[in-house]
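A single protein chain has been omitted; all remaining protein chains appear in their positions.
Letters are used for the chains, namely A, B and C, taken in the order the chains are written, and counting of residues starts over at 1 for each.
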Amino acid sequence: MSGVLLWAWALTLPGLVLTGLGVGRRPGSASLAGPGVLLVVAVTWLLGSRTAAELRQVDWLPFLPDGAFHLRGDALAAVMLAVLGFVSLCVYVYSLAYMADEPPAGQRRFFMYLDFFVASMAILVLAGNLAVLLIGWAGVGLASFLLISFWLDRPGTLGAGLQALAANAVGDAALLVAIVLVPAGCGDLLTLQTPACLAVPGGARLTASLLLVAAAAKSAQGPLYFWLPSAMAGPTPISALIHAATMVAAGVYLLVRTNALLAAAPPVAVATAALGVATALGGGLASLQQANFKRGLAYSTVSQLGYMFAGVGFGAPFAAIFHLVTHASFKALLFLSAGVVIHARDGEEELAALGGLRRALPGAYAAFLVGSLALVGLPGLSGALSKDAILDAGEQANLLLAVCLFGGTFLTGLYIGRLFFGVFHGPRPDEQPIHHPSPLLLWPLVPLAVGAVVAGYLEWPAGLLSSALGETAGHAEPVRFASPFGFFAGLLGVFGFALSGWRGREQAAEPVRVGTDAGWVGAVARRGYGLADRLAAIHSGRLGRYALASVFGIAIILLIGLRA
Amino acid sequence: MLVLGTSAALLALGSGGVLLRRNPVAMLMSVELMLNAGNLLFVLAARVRGVVDGQAAALIVLVVAAAEAVVGLGLALALFRDRSRVDVDDPAEVRG
Amino acid sequence: MSELFLPLAVGCAVALVSGLAVVLARRPVHSVVGLLVHSLAIASLFLLLAADLVAIGQVLIYSGAIVVLFLFVIALLPAGGAEGPIGSGRALSAVLAAGALLAALAAGLSASLPAATGRSVGGVEAIGRSLFGPLVVPFELTAPLLLVAIVGAVAIWRRQEQAP
Partner (left out) sequence: MSVPPALLSVAILVVGAMVILTLTSRLTRDSTALGTIGMLTLVVAALPSVAGDPLSQIALFSILGAAAIAMLLVPSAELHVTTQRPEVAALVLLGSAGAVVLATAGDLLSAALGLETLSLSAAVLIGLGRGERPLEAAFKYFVLSAITFAALIYGLGLIFLATGSFAWPSLAQVEAAYHWVLLAGVMLFGLGVSYELAVVPLHWGALDVYTAGAPALAGYVMAASKVAAVLALGRLVVGAGAPPPAVLIGIGLLSIVWGTLGALAQRELRRMLAYSAVANAGFLALALGCGAEGRAAAVFYVEIYALTALLVFAALAGRGPGPLGLADVPSEEWGATRALGLALGLLSLAGIPPAPGFWAKLAVLAAAWHAAGWGPTVVAAVGGVAGVLYYLRPLPDVFAAVRADGGGPGLRFPAPAVLLAGAAVVFLGLVPGLAYAIARLAIG
């Protein structure tokens, strides 16, 4: 079984080829088996003997400090694969219906991108060293770009995809530097913190900071958050799978995987926590200001990823992974039920045009309610337990940050309540027709809703998840839970949620305009492209100028070379 | 020393000519000046070093100069023959 | 060496002045005449440096073939190859660039030069030994180069002549 786990990343590739060749009556149906088998493999491994497996082909890339082709299948990887398989299976089924209006070639392309994404994500979590991690890391970035830009004829999709690429590129640059600066023989994700591997100027702080930058870019933290809301230009299933449940959590995964390194660099750990808390609060505030349904949810994702970062920074990698697991199911649920709404309204995403859909779309209504309550942390639901774990760790590690995070739960209640009541309650703003969703759109919501309710009990009270993860997610001692801190945080969230309901639909739909959208990105992009245009304009095509520049260049380089 | 200085000056003079002239043929003639500077250097070095290879190399470079002139003039002729004005800065449709 | 100084100086001066004429002459034909004089001056320098065979080659190939080729092409160019006025900016930048190149070369050459000693070598036989001895490979490699030049010139001409 362990050997199969190592090669789980290849499971969706047959589907990719078959779909590409046009197999299957309904485009994409040939791809369905991939994530299903992936889920089965991961769960079987977790329920079975849980023997870790490794594959190490040394000197695959002889020029790197650690250029082995190195896969490692362990508990952390299996948990991530299980989440990936579970959410992607739901999303695949959902997409069969959601994308059914596309031309067949487009549907096939969509599923091929999805298959490619799942394979890349699986490589990412199975990677044993930085070099292999990069394959998955870049692969998911590429898949994200392609899927954000999937609807090419719609304005802004390409720009949104390029934004995602740009933010990813920042992280990739940091990762590239990290991969070459470690001493020879280093690169294994688990041994980066050993003294031999920290023998570089800068040591643990430098390496850990570079990984933090990479993770922040992938998980839309801090100033690099800007691409995630724009990424909502892609189809909604993509927003659920890639930009909520799995890919954006890759940064969290990386930090958890290398948590020993973070522990060796306390200042960076504090920075991680602070970054997470700031993003959790900022994301929550920003969500309140969105006029667009999906963007509101996207900022919620930014905010929740901030909780996970805070958990890692507090020295509780297990809490972060736990929240990652619960968040994957309830956020995917929220997005998919939002997708039902958007599909029913022919792509309408503006909050001002949505409202009063409670009776017309009871399935989506129920699903969104469950997801919202799990998100705000209604005691007993999954989100409550995992958030509790993070807050609890924060209380012990850094009380000030933990209190800020505690306050953040109120924001969570406010913004999700605003979206929920704004879309489903109140009067209908117009009388546009509503398509009733096909069963294929609704069925995938059921397992996700179940997950959103019960995922927390994977850990509480029996400690199943922490015992399964063991050392792979730090010293995963079972969390205390039902701490007063966490309990009151849940109540605060519910209070915020109720407050939004009480304020009513009209106010809810009205976005609070403060203007925290990333202005700096636009400015940087304008400057950059302006500079590029000016530089390109130097190339006038005139031979005289070119010759002049060449002779001057030769003279100057000769002078410099003789003086150097 | 004198000849060495002359060759360096010729190289610079030729490069100045390439930059100054708008006529492609004059430009190529200036390039020939630069190549002549190199040849002068070869012969001088053969003398200074007492190695005859320099002179032989100068002969080979003469051949190279001829080959270059042939191709260069061919291209210039093809490009400018149908134009009303001969100016190397005129064909600027391709902007790298 | 000292008895050679004066002739060498004259040769250099003629080479430089005629080179200047090539660069500055307003009409291309004058440039060609300048190139002819320049080539002969270089050949005389070769003679003074005891490179008889190279001098002969210079006269035959340069003065004989290349200069004539330039003349032909000028005749074929529209308007006799007359060029437009040259702006002062272009002149200034050309002088500056040439000056920069000269300065860079001077920086390399003036730093440390040994006294010009040397002994005269040359003669047809010695060059022949060189061309078929140590330099046989480069000598043979002129063959593909010339082949490229011939094929290239013909092909470019055919391109214009047989264009649809």
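Rule of thumb we're sticking to: a contact is a pair of C-beta atoms (placed from the backbone, for glycine too) under 8 Å apart; a residue touches a chain by one contact, two chains touch by 3 or more.
Computed from a predicted model, the values in this text were never measured in an experiment.
> Can you list the shown chains that the hidden chain touches?
A, B, C
> Per the definition of touch given earlier, which of A:V40, A:A100 or A:L142 contacts the omitted chain?
A:L142
> Quick one: which of A:L18, A:V37 or A:L64 touches the chain that's been left out?
Reading the full complex, the residue touching the unseen chain is A:L64.
> Go through chain B and note every residue touching the omitted chain.
Residue positions of chain B that touch the missing chain: 4, 7, 11, 14-15, 18, 24, 27-28, 31, 34-35, 37-39, 41-42, 44-46, 48-51, 53-54, 57, 60-61, 64, 67-68, 71-72, 75-76, 78-79, 88, 91-96.
> In the full complex, which bits of chain C touch the chain not displayed? Write them out.
Residues touching the hidden chain, for chain C, are 104-105, 107-109, 111-114, 134-135, 137-138, 141-145, 147-149, 151-152, 154-156, 158-159, 162-164.
> Suppose we count only contacts with the excluded chain; which residues of chain A make the list?
Chain A touches the missing chain through residues 22, 59-65, 67, 105-106, 109, 131, 134-135, 138-139, 141-142, 145-146, 149-150, 152, 158, 161-162, 165-166, 168-170, 172-173, 176-177, 179-181, 528-529, 531-533, 535-536, 539, 541, 543, 546-547, 549-554, 557-558, 560-562, 564.
Just so we're on the same page, only the chains that are shown with their structure count from here on.
> Express in whole angstrom the distance between the two chain centres, defined as the mean CA positions of chain A and chain C.
Distance between chain centres: 67 Å.
> Which chain A residues touch at least two other chains?
Residues 544, 548, 551 of chain A each touch two or more of the other chains.
> Can you pull out the residues of chain C that are in contact with at least two other chains?
Chain C, residues with two or more chain partners: 90, 93-94, 97-98, 101, 105.
> Per the contact definition, I'd like the list of chain C residues that touch chain A in the complex.
Result: residues 90, 93-94, 96-98, 100-101, 103-105, 107-108, 111 of chain C touch chain A.
> So in the complex, the part of chain C that touches chain B is made up of which residues?
Within the complex, chain C touches chain B at residues 5, 8-9, 12, 15-16, 19-20, 22-25, 28, 31-32, 35, 38-39, 42, 45-46, 49-51, 53-54, 57-58, 61-62, 65-66, 69-70, 73-74, 76-79, 81-84, 86, 90-91, 93-95, 97-99, 101-102, 105-106, 109, 113, 116-123, 126-127, 129-131, 134-135, 138-139, 142, 145-146, 148-150, 152-153, 156-157, 159-160.
> In the complex formed with chain C, which residues of chain B make contact?
Those in contact with chain C are residues 1-6, 8-17, 19-23, 25-26, 28-30, 32-33, 36, 39-40, 43-44, 46-53, 55-60, 62-71, 73-78, 80-81, 83-87.
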